[in-house]
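A single protein chain has been omitted from the complex, and every remaining protein chain is retained in its original position.
On to chain A.
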Amino acid sequence: METQPSTIKKRSNPITKTMIWIAIALAGGLSLSVIALQRDEHINAIWFVVASLATYAVAYRFYSRFISNKIFGLDKKRATPAERYSDGKDYVPTNKWVLYGHHFAAIAGAGPLVGPTLAAQMGYLPGTIWIIAGAVLAGCVQDFVILIISMRRKGKSIGEIAREEIGPVGGYLALIGVFAIMIILIAVLGLVVVNALKASPWGMFTIAMTIPIALFMGIYMKFFRPGRVGEASIIGFVLLLIALLSGQWVADSATLAPMFTFGGKTIAIMMIVYGFLASVLPVWLLLAPRDYLSTFLKVGVIAMLAIGIFIVMPEIKMPALTKFVDGTGPVFSGNLFPFLFITIACGAVSGFHSLISSGTTPKLIANERHANMIGYGGMLTESFVAVMALVAATLLSPGVYFAINSPAAAIGPEVSAAATTISSWGFSVSADEINTIAQQVDEDSILSRTGGAPSLAVGMAHIFSKIVGGPELMAFWYHFAILFEAVFILTTIDAGTRVGRFMLQDLLGNIWKPLGRTDWMPAVYITSALVVAGWGYFLVVGVTDPLGGINTLWPLFGITNQMLAAIALIVATTVIIKMGKTKYCWVTLAPLAWLMIVTVTAGWQKIFSALPKIGFLKQAEVTQQALDAGKLPPTIPTVEAAKQIIFNNQLNAVLTGIFMLLILGVLIDAMRIWGKVWFKKQELPTSEEPFKETTISEVS
């Protein structure tokens, strides 16, 4: 172990330091027990904040250092790729705080906001525990370890590392996994936006305006002020606020409002067209300016939410546990185990992060010792975002929460009937209460706005309006929150479509060369169309699903995301074993085992469960029986719709099966390598680059 004179010098008073850490640990433990044991009264949100921050601090200080010192021996004297391959462009040593900000902005999206909101149907406790414990023991470990592994290999991607460390089969399967998750992710996030915008002229107008604003910014940066992103972003943000304010005027106007009022299917088709255009147009015109706007908006609003929760200190109205832990809840189906751990993916552990941790970040990191803060700390911050989303969802009265988040199939399309149904579940709510909230946020109805974004927006509007504007500004803050969520979801959709297009071109180029050429427009059009058709199919199915598409698509997304995390942890475990650190391999092996148990159980239940609400095959069978008997339920209006539902469920079952085989394939391939080290006592080379001493002292 290398010595660190500078840190030793700083630890001049070890007793004070120890006392401080004991105090932090006690504060965390106390808050956690308050959260876990409080039963009769409403609990204050500040306990969640303290419990999570204290746990994060202890885990960061002790566990992340354990990993960096005992397993990888992170060395501040060892040159990173940013120094070895410095080219002023891709490989640039970057200040650690700036890089932390960039990494966080790249990993955090809509996932940590939506998952906890949906999971709130089981009460605040299960979600909180999983978000905090999952992040500290699984999510942060994955991000951090993959960042280190990539940083020691020229910043290579997880796919390349899998190929080099496990083998071509594992590597190829991992690539297919990435493509599959991309398609499902775009579809489910698209569905979240559709559900937030349908029959909402204010929201629809504001989001539609972001396109001309982005075009303007793009042209501005291309022709007038090249590279002046800050300037263009400020102008764009001001225009965005104007669009947001005029949205209210549009919504109140008798002539304009109908022009921006659309059904779900129409919005879905618009999004498909948008995705296609974003994929074929030059990036400077539409994609890049939107992305800048979204990055600044995202970081800004998340900071605002944190400050808001500190100032307002809202009370949590949701009970610790609801009766829906038994799997009968309306928001998503299935028991707490395994479905809570699928529903909350991002915020606890998210496989997608392994792509970022092996993407740009490892090429910019200036010093190996910065990896703790960027990799482990970045994910801790996302976990905190998830805690805040859970707070925003659970501060609503439970009756209102269920009115917004239950699909029409569960509560009906009519307010007073819905209020009666929800009250019969034990969450008393009146039709008046629901209507008042709809009026406050200036929407016709808030019933069955599934997908999490609207209920989160109501929660955020509660917090923000307590600080600025009072109930008068509820509507403004609600649509501000919707704008914030929709903008960065759309950024995921357009950029994701484009990435998917490149991946597909790469793949098809092997079959017929011209299809791989990115400068040949027919190839670009064909592959873009194929990618949007892929996610567009699932999106339209989700929008027209009588049971509420979120119920089907979100678990599918959760399973694929956790599957990707499992692949990343398999790669990480393999590297650790090959490094001769088998005695510490539990660090990645334990979360891997947990994720394997969760995904395989959830996948199995999604395919084979005898309950039609959970099992895809059972749902297809039940619908087929109803069709044969000529007794279709009122939620399925036509024979075609019934046939569609049968086909979709069968398709989902097949897909889930493929995902499970994929992950088992990668695992078996990797275990072949583990066996060589463990039983045949072979010493296998890793692709880690040899040590080279750094020559840079400090990065500004």
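Worth a mention:
Rule of thumb we're sticking to: a contact is a pair of C-beta atoms (placed from the backbone, for glycine too) under 8 Å apart; a residue touches a chain by one contact, two chains touch by 3 or more; residues count from 1.
Please note the rule applied: contacts and distances are computed from a predicted model.
Of "CDP-glycerol glycerophosphotransferase family protein", "Glycine/betaine ABC transporter", "YbdD/YjiX family protein" or "Fasciclin domain-containing protein", only "YbdD/YjiX family protein" is the UniProt protein name of the chain excluded from the display. Checked against the full complex, the one of A:N95, A:T544, A:T582 or A:Q644 touching the unshown chain is A:N95.
From the options A:W130, A:Y274 or A:Y292, the residue with contact to the unseen chain in the full assembly is A:Y292.
The hidden chain makes contact, of the residues A:T360, A:T421, A:T544 or A:T635, with A:T360. Touching the chain that is not shown, out of A:I148, A:V229, A:M596 or A:A653: A:V229 (per the contact rule at the top). Interface note: of A:F276, A:F324 or A:F352, the residue touching the hidden chain in the full complex is A:F352.
Considering the complete assembly, chain A touches the hidden chain via residues 86-90, 92, 94-95, 97-99, 101-102, 105-111, 157, 185, 189, 221-222, 226-227, 229-230, 233, 283-284, 287-288, 291-292, 295-296, 299, 345-346, 350, 352-353, 355-356, 359-360, 364, 491-492, 495-496, 498-499, 502-503, 505-506, 518, 557, 561.
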